[in-house]
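Yeah, one chain of the complex is gone here, protein chain that is, but the others are all in their spots.
The block that comes next holds chain A.
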């Protein structure tokens, strides 16, 4: 019997553990290892030979000294501070509206709000790119006709144009998670609240919002991580504007170091640093909301 159980445990957990080790732990370990090495060159013009030698924290120091890298981290943090709350509030409001008693055509609107998430990020960026580029964009032209000169791709605005793409893509998705949580609330609670005379606003404020809290926390953590990993949107918009370069976000920076400059060691160090920042922010946020819950 016991033997059978061990076998069952192995059979059920085995595939997961194998994939987890092969596709998750191993690459992380390899990145950590790579981040501690550097390439040493010799011979005329440095073309003679190269070999990898232990570098200690040299790559980390180089990454932290690099204004382009630190600048890109600060940029996505600014992005996150503005975009994440905006999007989460929007998602929650949409969810509450669709879950209110007076909502009409709920399935249609729910699908409509979720639909942008079905568009792959690259396609979404190309699509919005066309709506941003002066000379092509009907929006720019319309505003121009109204006497408003806007440039969605200038150095001051492009970050928020990217925020718009991300919000468009993910607000509906986050809304769906919040709705799923609200659906899990027992109907008796709503009935009890209604019998006690709660109106729609009070229902939302004192019942639904607290009930949806776990979903809101979850979507916020996902959004923080997603923000730090911004990649395809700036990559696609890059050729359209001088305001986005190859080191615009930390991920793009690491990609450029690895695949354009062949500097795998520095790229690995940047990736590890980025993961650390994501960890600190995610767990920091979880602790913050956890503490509030205790109080």
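Basically, a contact is a pair of C-beta atoms (placed from the backbone, for glycine too) under 8 Å apart; a residue touches a chain by one contact, two chains touch by 3 or more; residues count from 1.
Operating definition for what follows: contacts and distances are computed from a predicted model.
Engineer: Any idea which of "Succinate dehydrogenase/fumarate reductase iron-sulfur subunit", "Response regulator", "HlyD family efflux transporter periplasmic adaptor subunit" or "Multiple sugar transport system substrate-binding protein" UniProt assigns to the chain that's been left out?
Structural biologist: The correct option from "Succinate dehydrogenase/fumarate reductase iron-sulfur subunit", "Response regulator", "HlyD family efflux transporter periplasmic adaptor subunit" or "Multiple sugar transport system substrate-binding protein" is "Multiple sugar transport system substrate-binding protein", the UniProt name of the unshown chain.
Engineer: Among A:29, A:46 or A:290, which one touches the chain that has been omitted from the display?
Structural biologist: Looking across A:29, A:46 or A:290, the contact with the absent chain belongs to A:46.
Engineer: Pick out the residues on chain A that sit against the missing chain.
Structural biologist: 38-51, 53-54, 62, 130, 133-136, 155, 239-243, 245-247, 256, 259-263
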